[in-house]
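I have placed the structure first, in the form of structure tokens, so that the comments after it can refer back to it.
Entry: chain A
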Amino acid sequence: MTDRSDALTEAVQNARTAGQRVLIMGSGSKRFLTRADTDPGDRILSTEEHTGIEDYRKDELVVTVRSGTPLRTLRQVLGREGQMLAFEPPEFQGLGTVGGAVAAGLPGPGRPWRGSVRDSVLGVEMINGYGERLVFGGQVMKNVAGFDVSRLQSGAFGIFGVLLRVSLKVIPVPQTERSCVLALDREAAHQWMIRMSALPVPITAACWLDGQLHVRLSGAEPAVVRAARHVGGEQSADDGFWTALRDQTLPFFRSIGVACRYVPPAAALLDTDELIDWNGARRWTQRSPDQVPAGYRRFGPGYARDRCRDAGGNRAVAEYQHRLKQAFDPDSLFNAELTDADVAA
Partner candidate 1 sequence: MSEPRQQPGTGQPDLEERGAARTRKRALKRLQSLLPEHCLLTRPAALKPYETDGLTAIRERPWVVALPETEAMLAGVIQICREEGIAVVPRGAGTGLSGGARPLADGVLLGLSKLDRILEIDLSNRAARVQPGVRNLAISEAVAEHGLYYAPDPSSQIACSIGGNVAENSGGVHCLKYGLTVHNILGLTVLTFAGDRLEIGGPGNDPECLDLLALYCGSEGLLGVVTEVWVRLLPVPPERRVLLGAFPAVAGAADAVAAIIRSGLVPAGLEMMDRLAVQAAEAFVHAGYPSDAEAVLLCELDGVAEEVAADARLVERVFRDFGASAVQTAETTEEQARLWLGRKAAFPAVGRLAPDYYCMDGTIPRARLAEVLARVSVLSERYGLAVANVFHAGDGNLHPLILYDANRPGELEQAEAFGAEILDLCVAVGGTVTGEHGVGVEKLGPMCGQFSEAELNQFFRLKAAFDPRGLLNPGKAIPTLTRCAEVGGMHVHGGRLPFPNLERF
Partner candidate 2 sequence: MQTSLPEAFTATGEGRRAEAILRSCVHCGFCNATCPTYQLLGDELDGPRGRIYLIKDMLEQERVDPVAVQHLDRCLTCRSCETTCPSGVAYGELVEIGRNYQEARQPRGLIERLQRRWLLSVVPYPRVFARWAALGRLAGPFLPRRLRKQLPARPVRRPPPEEVANPVRIVLLLDGCAQRLSTPEVNDSLVELLAALGIRTLRVPEAGCCGALALHLGAASQARTAMASVLDSLSAHLEEVDAVISTASGCGVTLKDYGRLLADERESAAQAAAFADKVMDVGELLASLDARWRRALPVERIAVHVPCTLQHGQRRGDLPAKLLEQAGYSLVPVADGHLCCGSAGSYAVLQPELAERLGENKVAALTNGEPELIVTANVGCQVHLGALTKVPVRHWIELLAPEPG
């Protein structure tokens, strides 16, 4: 529980003076999304010691956390008060920091219903490439004072600067949660998802894998009970499947490698071995790194760079992303491997 803000700021300023680039690192759990391996010459700026929950106002549904705080710690603290993070960030063997979760912007299985990471971000304090400490957003739900720099940080993999603390919206843990498993083929499951999305059913996750449609229902007891009757299938109160899906510990992910694509939920099914997540909006396929089909992105080295530098192939947008990076970090101090042409991925 230490506040290392000053030390981190000083480290950035020193690096800046020395003309040295830095790699921001939480626990390094998502390193696999940025680069295959760490260069021994990298100057690593670790937030791991910058930990602690600074302000938790449970009545306001807001928590402000230092970026190096382990996700697991935050989860436990919130859980004790019957609250949780809406975006269900993945957690790997207890690893993963709050700063890293926000920077990576990877939401869990509830994404289409509970929103993405940025939807929960209310404010940040960060160090930009000038070595300045800046505060954007705040601790209230509604705030349109100035450009929304805080939400921009989510999914930016740290290219704009070091997050020192973030204020996040939290939600009450649902009163009841129930999982249903239906034996359906892929096509039928997909149609089911499309149909259900137009109905007011308290679904908070829907995923198809290996001939089974998994559905999670959450909310007030009566609503969930009724919906569960409607959905049918085999039912359980256990959320093991969802945690495994979230943290990618299902056997599906432990294979030669995976690639994903983000699509409109009703988009046609392509690949025969696709795992359907997010009610159809995210599809996974098992492929080795050199055989990623067109339209998919490899979930591994290059993933973050594809987003931060190439904007998923959208050239006009990529140009503005580049200018944005310049606006925050003109000397490309931070995570240059994700944005700069001259740094190999």
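On how the list was made: all candidates are chains of the complex that A comes from, given by their letters.
Quick notes
We take it that contacts are C-beta pairs under 8 Å (C-beta built on N, C-alpha and C of every residue); 3 or more make two chains touch, one makes a residue touch a chain; residues count from 1.
Predicted model only: the values in this text are computed from it and were never measured.
Touch with chain A in this complex holds for only one of 1 or 2, which is 1. Residues 57-62, 82, 105, 111-112, 115-116, 118-119, 128, 130, 132-136, 138-149, 151-152, 154-156, 171-172, 194, 197-200, 202, 219-220, 222-223, 226-227, 262-267, 278, 281-282, 297, 306-308, 311-314, 316-321, 323-324, 326-328, 330 of chain A are the ones touching candidate 1 in the complex.
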